[in-house]
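In this view, the complex is presented without one of its protein chains, the others remaining in place.
Now for chain A:
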Amino acid sequence: MAGQFSGEPMLDMYIFETTQNIEQLEMCILDSEKSNCYSQTSINEIFRIMHTIKGSSAMMLFNNISVLAHSIEDLFYYLREQKPENIDYTLLSDHILSGVDFIKVELQKIVDGEKADGNPSEIIEAIKAFLSQIKLKNPYNGSEAKEKQELAEQPRYYITPNKSDININTNAFKAVLFFEAGCEMENIRAFTVIHNIREFSDEVYFYPEDIIDNDESVNVIREQGFKVYFKTQKNYKELDAFFNQTVFLRELELVRLEDDTELKGFLTAKTVKAEENPVVVPRVNSYSAETAEKEMTTGAGQSIISVSITKLDKLMDLVGEMVISEAMVTQNPDLNGLQLDNFMKAAGQLHKVTSDIQDMVMSIRMVPLAMTFQKMHRVVRDMCKKLDKEISLELIGEETEVDKNIIEHISDPLMHLVRNSIDHGIGSAADREAAGKPPAGKITLEAKNSGSDVVILVKDDGKGLNKQKILEKAAQNGLLYKPANEMSDSEIYNLIFLPGFSTKEKVTEFSGRGVGMDVVVRNIESVGGSVSVDSEEGKGSVIALKIPLTLAIIDGMNIQVGSSRYTIPTKAIKESFRPNANDLIKDPDGNEMIMVRGRCYPILRLHQLYKVKTGITRFIDGILIMVEHENKTLCVFADELLGQQVVVKSLPKYIKAKRKVKGLTGCTLLGDGSISLILDIGGLVNI
């Protein structure tokens, strides 16, 4: 049946859900491992997640994932029901995590549009072996477990024995539901119905019974309809309305049963069994109910919905256009000189609403860093095991929010930095003790807002950077750009960001290939951020990532050069001023400079750089804008300053493919509909 569902929405949904589940699972495992014991809740949680993944993977025909999930589910079923003792929890975590990794790899394949063709049999074997090992260790209740398992696989009915006696004055109903042909997944739809009935009825029986686990039931429902017997205090009318809300319902047969005979006859066989096992049954049921709710995308009662990023991008584009259109209307040249009190009032209102909408859309895209940070727990755990170190990870400010697009770009660099800290920074327990530090190392991930940027710090209390070693290494690789004794500390530290630099002698699985730090820098710079490092030998080092909150909106100052307009990001601007003729200096090479408060800055003529015709070529006629990027300062010469603008658009692909224009990052639309080019100050100061 899943074959027909090659449709994207289903797949998207599946990928989204499974990814979330996996993340949740991982966190759950790591938490449990930290406390070195799997609590009942976390076992239940893992069981539930695995059950969901198994179900949805089977539905999407990803059998390898489904089989693997099934084996883990089995394992946890055993743990949940038997509560066996003396389990090697570390081994358990290893097994599950290897399973989780497998699913992650397969998911990535699915995302990339490849076939999920990995073979999980090895992991499954390992898990099975592990399970039988536990069973061996806890032999006394092994047989019972089997029996219980059989029981638990059958119970699809729901009885609360202590309640059934009270409900004397309730009505018994029989409903037969037929779903529309081709609506698919009749069994799941039927399950939702059952789930909903349970909200107002304590006794529900239905046929076919095994709707969730048995795919055959779909056919039975299609042919004979889905029969439900239940008791409730509601009247016929209410129920009729209730059933008619069901999605894809084609036909409904709702009968009030005068006596219970039919109902009783239906369940005589099972009641006994159910009474025997009153605790387990409802619990299993409630799990599947949760599962079914997740599988259904109806979203009834959900307070969170998932929206595809492309839709949000589109929305943001539209809002951006709306802001511009608003400016086009309210600042329309036709209005000049008119007395328009009411219009201006209305325009003010419009402006308020549009800027509110803009803020709201931006906030929708903001995602807390928590998820990205949590992932690091796993990295730390794996590496500690491999390298036999003891390290704790502390997260601070994980609630800090960053634009979704940016999160995607910083996840990998962050992981790299954490790995580096563990591998290179924090020494072995013996080394640490010799240095008078506690044997367990500590890595701190900290995020905080600072203006329009977010700063993420990766701190470790390890060895710190060794200046001498860095210098030697840089010299070996020919990376020294000036004599070692002239370099400041921060210049030396920043050498590690150069391509081809790696101080670790041996390449490990985790780091040391020398492609690390420069990739980190490149990734961060691609989202308009910067990386810096500070260190104190013997105390540890701090790597700071400074990233903008969002890529989509910047505060910018518009400037005019000839007929062209350019935008400079406000955060890069230090000041703008009209120069005095006698502050200007020209060196013999023709480079122009200006003296401001005793310091000398180079001047860049935009009209020369971009060959724009303008009437203003003397500095005293135009304006100088002093911009700064990473401690390099430059004065940009322009004709005049215009207003401010915010929405960023990227340059058309075609132009980007043609040539990388120096000093331009994108463009923006001005209030009058014309286009302004956004200057990349980082590029300009390095020209």
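We adopt the following convention: a residue touches a chain if its C-beta (ideal position, glycine included) is under 8 Å from a C-beta of that chain, and two chains touch if they have at least 3 such contacts; residues count from 1.
Simple rule for what comes next: contacts and distances are computed from a predicted model.
Chemist: Out of "Extracellular solute-binding protein", "Chemotaxis signal transduction protein", "Transcriptional regulator, GntR family" or "ABC transporter permease", what name does the UniProt record list for the absent chain?
Modeler: Answer from the UniProt record of the missing subunit chain: "Chemotaxis signal transduction protein".
Chemist: Sort through A:208, A:225 or A:320 and give me the one touching the missing partner chain.
Modeler: A:320
Chemist: Can you say which of A:71, A:201, A:358 or A:564 touches the chain missing from this structure?
Modeler: That would be A:564, which touches the missing chain.
Chemist: In the complete complex, which positions of chain A touch the hidden chain?
Modeler: Chain A touches the chain not shown through residues 5, 7, 9-10, 182-184, 297, 317-318, 320-321, 324, 564-565, 609-612, 649, 651-655, 658-659, 661-662, 664, 667, 669, 673-677.
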